[in-house]
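Every protein chain of the complex appears in place save one, which is left out.
Note that the chains are named A, B, C and D in the order they appear, and that numbering of residues resets to 1 at the start of each chain.
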Amino acid sequence: MDPSVSLDVAGLAKTYTGHGRSVEAVRDLTFRIGRGELVCIVGPSGAGKTTLLRCIAGLLPTSGGTITLDGAPVTAPPAGMAVVFQEYGRSLFPWLTVRKNVELPLRRTPRAQRTLNVDAALAAVGLTESADAHPWQLSGGMQQRVAIARAIAYEPSVLLMDEPFAAVDAQTRADLEDLVRALWHRLGITVLFVTHDIDESVYLGQRVLVLSNRPTVVLEDVRIDLPDERDQLQTRSSKEFADLRGRVYELVQLAKRGHRPGD
Amino acid sequence: MDPSVSLDVAGLAKTYTGHGRSVEAVRDLTFRIGRGELVCIVGPSGAGKTTLLRCIAGLLPTSGGTITLDGAPVTAPPAGMAVVFQEYGRSLFPWLTVRKNVELPLRRTPRAQRTLNVDAALAAVGLTESADAHPWQLSGGMQQRVAIARAIAYEPSVLLMDEPFAAVDAQTRADLEDLVRALWHRLGITVLFVTHDIDESVYLGQRVLVLSNRPTVVLEDVRIDLPDERDQLQTRSSKEFADLRGRVYELVQLAKRGHRPGD
Amino acid sequence: TDTTSSAGTTKLKIGVIPIVDVAPIYLGIKQGFFSAEGLDVTLETAQGGAAIVPGVVSGQYQFGFSNTTSLLLASSQGLPLKAVAAGVASTGVEGKDFGAVIVKADSPIKTAKDLAGKRVAVNTLKNINTTTINNVVQKAGGDPSTITYVELAFPDIGAAIAKGDVDAGQVVEPFLTIGTGQGNRQVVSNYAGTDADLTVGMYFTSQQYASQNPKVVAGFTAAMKKSMEYAAAHPDDVRAILSTYTKIDPTVQQNLTLPKWPTAVDRDAVQLLGDLAKKDGLITKPLTLDTLLP
Amino acid sequence: MSATSKLDGPARFLGLAGLSLVVGVAEALPRLDVVDRRFLPPFSSMAVALGRQLALGDFWIALGQTLRGWALGLAVAMLAGVVFGVVIGSVPFLRAVTASTIEFLRPIPSVALIPLVVLIYGSQLQSALVLVVYAAFWQVLVQVLYGVADVDPVVRDTARSYRFSRWTVVRTVVWPTALPYVVTGFRLAAAVALILEITAELIIGVPGLGRSIGVAQSSGAVAETYALVIVVGIIGVLVNASARAVERRALRWHTSIRRDL
Partner (left out) sequence: MKRLSAALGLPILLIGLWWAMSAGSTSFFWPPLETIVRAFPETWTADPILHDVLPSLARLAVGYLTALVAGVAAGTAIGSFRTLRALCEPALEFFRAIPPPVLIPVIALFAGYTGWTAKVITIALGCVWPILLNTVEGVRSVDEVLRDTARSYRLSRRATLQHVVLRGASPRIATGARQALSIGVILMVISELFGADRGLGAAIVQFQRGFAIPQMWTGIILLGLIGVALSALFRLVEHRTLAWYRGLRQAEREV
């Protein structure tokens, strides 16, 4: 086994059954992610990105194939993993304040450290002022940022994010993108990032996995060979960026049109 | 009263109180929208866009100012208005299938017409196959498209959309953008469109209202003087588009930094 | 074994129903008849025999009060009970007993015979009241099998008669006095009409307790006897003591008909009640009075 | 906040208005001869009888006994109902295995158990306690079972992905979700417990208000009977008012409450 591989997804299949419907969401998905890599996933709506993430998180039983994280098969949520759910609103506990929501996973951290972490995370997403509000008193984008703050305060070793910036404005989005990259650099964590924003996927990732239409397989694994030091203005205006962006866009369009590898 | 004005928002103010918090979300918001105009609204997360839309929809009592729609003050949800909520997932009836969800507001339409409308709307958002599924059996993006389908099947005269494409992939997004413009053209409806995607706001709108940070006022009303016939490739690659895009981006950055009109 | 406390007194719990019938035991306690026998008696009230009999069988109460038919039923089903003292008996005077069947003043029912084919309310089905009514109706020449009995609590019987839901109802004091005071009319005294000395209720214990504590039982029986004699001799004391454990209206208290308080169980009357119960199919096994009666 | 206090006054006033309406009807029906006043006296006579009761020491002792038995039984039933409900509800296997047994035991009326409890305890406090606990327990249990099943799957997944311990999940996810159901369970159980406490006192003769009602009934004292019944009803009203107050605080975050403000 290759010790540099953090996550190994082999032949993953998932079919939803029940309630009179049977949907083959994922069929034979195979890829590997190295330890400390930042990989983005793009694909058509309904392709199975969320399904994939939930399988990796050990939240959903698979119908076939294996998922191995750091050498151990994933059957239950593994330690040191944080997930930002696409349904950010429902993932917050309405009975807890924002601060308590962020604090909750840190129960084993000493109190002083915990307060520090939480304050830092809330400041990073710009929610210091709303710490004592309840989630349902916040705007959609603010709720989403609470979910992000919770994940980063947790300081995970593997971070799964499912369209985590979908509800925030352009400027905040840029700030948060840089925040994720900074965090990734600082902690050396493995990040799997699902997004619909192609620019974002190119800007953020070291690789972009483009998924096909349902039943889902990997359409292409695009390597993003941009320099590690990225900047919202410079990187995005570079020629390489535009090329990569064009390439991924093309793939997504292909995927949307039902193109599959080997076609 | 100017008959060409569809929506007149004058000095709108909204302060949330209760639960030990008092948040002044909107302060003195004034703007007008002509009949049959397509106006986009951008602004920092938590600025009060959703609040504004809910006030216009007659769902939220205001704390001050007036909202007039087609000459009549808005106190309850007006007729012929459709809203796509930011919380798309929660706005679908979990006990109804996708088809029934779309059909529900059309109860007064004759059955044959209704079926036609619903089928067309579902096809337009690419959900024909999932018509008999329940919302919770769908992916996030699919759920959002159900909400959109419901709004367009309703054929409203005023359409309010709150970040309606946040959860769909780039290609679908482009298709849906064109769908909204086509619908707007075809029905001559007034559209108010909240988005975080600056390109989208420029591409879609005739005007872009940039909101300030909380407490919210209109920072600037940017007129989008692009030709009416728009195309995803050509329009977006034009010089005028880039300029407008740059202008709006700049304003959003200003807004985010707390800039207010007159500063 | 006698549970005797340091002072040489035995603590007893006795299950009773808070009605006129048990006035003597209240009087007896007040008069000190029980403490004279070395018995420290506490009275526990319950709504009926259904709660008292199991309590006595399990030893929660040492003694209890119940109507004779209930005791016969229990005994015939194999419950090890032993009657230790007479409880209450009919006055034997038709029209002046403590229990009777009443009807509305303008009811066409004039005699016991007229009850045949009618709806009659009783407080418990298949018990002493149904067997005695059946008995008096039959004696009067009616067919008791045509009577429809309806179970209602005593307080509700008056209202049901007034409403016309039942044609007649069997009540005991104080509801007899209240009922006649409200214009109802007595048709027949079902206890007196069955037997002039009808033993309607008895005090009892479990056979196990009786065999293990003969001295206590003897003391209880003796004290009860004195209590009964005292009550029979002092009706005014009886009326006075009622207000200590009931909420009977003072004027009703003055006017109600007191039952007879015999000093001994009338074996023939018990036998009669047993026969009636058997005739009505309440008891299917042969009667063995000896296990129940002292 | 201000909104709450703004509402509290009128709410209380309206509640009193509702009760006055009941009083008015209770006064009018017998007076208008809709019912026979010998059997349902006008409210004023009940009130007079109640006044007489209030002056008696025995009444207050009985009231205390009833409240004690009721509170004790209710507490035991709540505790058992919540614990069993959460445990059974959280473990699908237990839920499947116990379902039929629960459905068998629930409809067995407590009154049918009377001879059995008398057999064991006689007319002591414990007899009423057993009946109260038995009846109230099911009320809480069923509510909690449904409440536990109401956990939002996304919330549950959040808790799982952060690897909350079982106890943390119960405390921070299951309990808050089930809380609205628990409050309803409490309101149902409180009334059922009171009913069984009174009934047990009435039938078995356990000391308390119910026994006083029984004595009044068997003495033909109609007004006194109703006076005592009114006291029982008032206990019910007060219990509910306090449950609502608790709910307003503990469920501030819940849709049903936050919308009310």
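Methods note: contacts are C-beta pairs under 8 Å (C-beta built on N, C-alpha and C of every residue); 3 or more make two chains touch, one makes a residue touch a chain.
Small disclaimer: the values here were computed from a predicted structure and weren't measured.
The undisplayed chain touches these shown chains across the complete complex, A, B, C, D.
Screening B:H19, B:H134, B:R181 or B:K256 for touch with the missing chain picks out B:H134. Residue-wise, the contact with the chain that is not shown comes from C:A74, picked out of C:A74, C:A192, C:V216 or C:L287. Mapped onto subunit C, the footprint of the missing chain covers residues 49-50, 53-54, 57-58, 70, 73-74, 77-80, 119, 121, 124-127, 148-153, 155-156, 159-160, 163, 165-166, 282. Subunit A meets the missing chain through residues 18-19.
One chain of the complex is left out; on subunit D, the residues touching it are 7, 10-12, 14-19, 21-22, 35-36, 39-40, 92-93, 95-101, 103-112, 115-116, 119, 138-139, 142-143, 146, 149-153, 180-181, 184, 187-188, 191, 194-196, 198-199, 202-203, 210, 213, 217, 225, 229, 232-237, 239-241, 244, 254-256, 259-260.
In the analysis below, only the chains that are shown with their structure count from here on.
The chain occupying the central position, as judged from C-alpha centroids, is D.
Our note on geometry: subunit A versus subunit C, Cα centroid distance of 83 Å, whole angstroms.
Look at where the CA atoms of subunit C average out and do the same for subunit D: the two points lie 37 Å apart.
Of all residues in subunit B, those touching 2 or more other chains are 19, listed in ascending order. Residue positions of subunit C in touch with at least two other chains are not found. For subunit D in complex with subunit A, the residues that touch the partner chain are 152, 154-155, 157-158, 160-164, 168, 172-173, 176, 179, 253-254, 258. Subunit A makes touch with subunit D in their complex at residues 54, 57-59, 76-77, 79, 81-83, 85, 87, 90-91, 93-96, 104-105, 107, 134, 136, 154. Put simply, subunit A touches subunit B in their complex at residues 16, 19, 21, 23, 42-51, 86-87, 89-90, 132-134, 137-142, 145, 163, 166-173, 196-198, 249, 252-253, 256.
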